[in-house]
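Before any comments, here is the structure.
Part of the complex only, each chain left as placed.
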Amino acid sequence: MKQCTRIEIVVEQSVSGQVIDLLHKVGAPGYTLIPDIRGEGDRGTRRGDELAGDSSNCLFIIACDDDTIIESLKAGLRPLLSRSGGVCLLSAAEWLRH
Amino acid sequence: MDTFLSNLSSPPLLFFFLGALAVAARSDLEIPNQIAKFLSLYLLFAIGFKGGVALAVAPFDTQIVLTLGAAMVLSAVVPLYTFMFLRNRIPIADAAAIAATYGSVSAVTFVTATSYLDVSGISWGGHMVAAMALMESPAIIVGLLLYRKYALTDGDDDDSFSWSQLLREACLNGSIFLIVGSLIIGWITGPAGMSQISSFIQDLFLGVLCLFLLDMGIVAARRIKDLRNAGSKAMSILITMALVLPLLNAMLGLGIASALDLDEGDALLLIVLAASASYIAVPAAMRLVLPQANPGSYLPMSLAITFPLNILVGIPLYHALVRWTL
């Protein structure tokens, strides 16, 4: 078991590629992606019912134990979140190592 | 009047109503999302292929080339006056996005118009599919250029802009790519290719359109509800624009059609292209190249107002105008 930070990011589906690029850039050790989900927030309801994916969100989960990576990820996310909306939550977790 | 009624009582349009009614009645009727996407891929694939096969048998002549050119010009000009009218009335990013939306086209409106012509026994040229494909991108580019020209002096930052991304979104969006690709494949394989897949492409077309419009009815009605909830002052401008712009653009289309002396079917399709507004390719592109624009403005306008207006009232109305003018 190892301490790590669990990062959870919800953004709209169409910017998922930008988040992946960012994760590669900052050197995140991996991610899990739940695509095509729904939600509601300041920018209205995303019902997941539009063909262009405009009304869908996606959720990233990233386990990371490297603080510099986390900091650059946060720095890279901020402008993206203020442009396109979404949320990013961080919490502590234990990572079961095999 | 007859045309109106017979249009309104065609199965696809009635299924559009049914979808809208389902939302109004708060039924939980729903087309699963991946299915809706598949139905739309099918329609793009089929119409593209059909258009390509038609092009293969009736090769290019001057009038076709002129029509294609006029279509592209139309798609670049509409955003100009739309933007100019809106830019001091609503946020500038929204104005640019709306301009792009109305310069571009709605493939499903086009498809509905072709099936209207088919059912009425009026012929139309396969190159109109190419015209539709050509009209998607210019509007996106013009819209963004307008935004950059007028917004940046206003002090907006713009470090995230990239021409390559803009062009990719404008020209390689999935739905544009599929329709152009199918058009080219239809054109390469010609009638021999069509004979292999015609039952899939032709016989199922109207049935699939029914189910797809059922979904569109559901989605459009949900957006109307959203609009009602928003209900600001700006909204009344947007709603008015969503009703006026298609008619205005249709007039422009009619002018060009009669200047080029197009046939009845092609003229109607050009007008429908002019009058229609994108709700797939442009909104998808805008979220990436112009995320500042509020999708709550341009999307409900095109999806919930202009689209139903065009398929329910517009097509037979434009048809009557074509008959009357040409």
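Letters A and B name the chains as they come in the text, with residue numbers starting at 1 for each one.
Please note the rule applied: a contact is a pair of C-beta atoms (placed from the backbone, for glycine too) under 8 Å apart; a residue touches a chain by one contact, two chains touch by 3 or more.
Values in this document were obtained by computation on a predicted structure and should not be read as measured data.
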item: Chain composition of the complete assembly in this structure file; value: A x3, B x3
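The rule we apply is simple: only the chains that are shown with their structure count from here on.
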item: Mean-CA-position distance for subunit B and subunit A (Å); value: 33
item: Residues of subunit A that touch subunit B when the two form their complex; value: 12, 14-15, 36, 43-45, 47-54, 79, 83-84
item: Subunit A partner contacts - residues on subunit B that touch it in the complex; value: 33, 36-37, 40, 160, 175, 218-219, 222, 226, 279-281, 283-284, 287-288, 291-292, 294-296, 299, 303
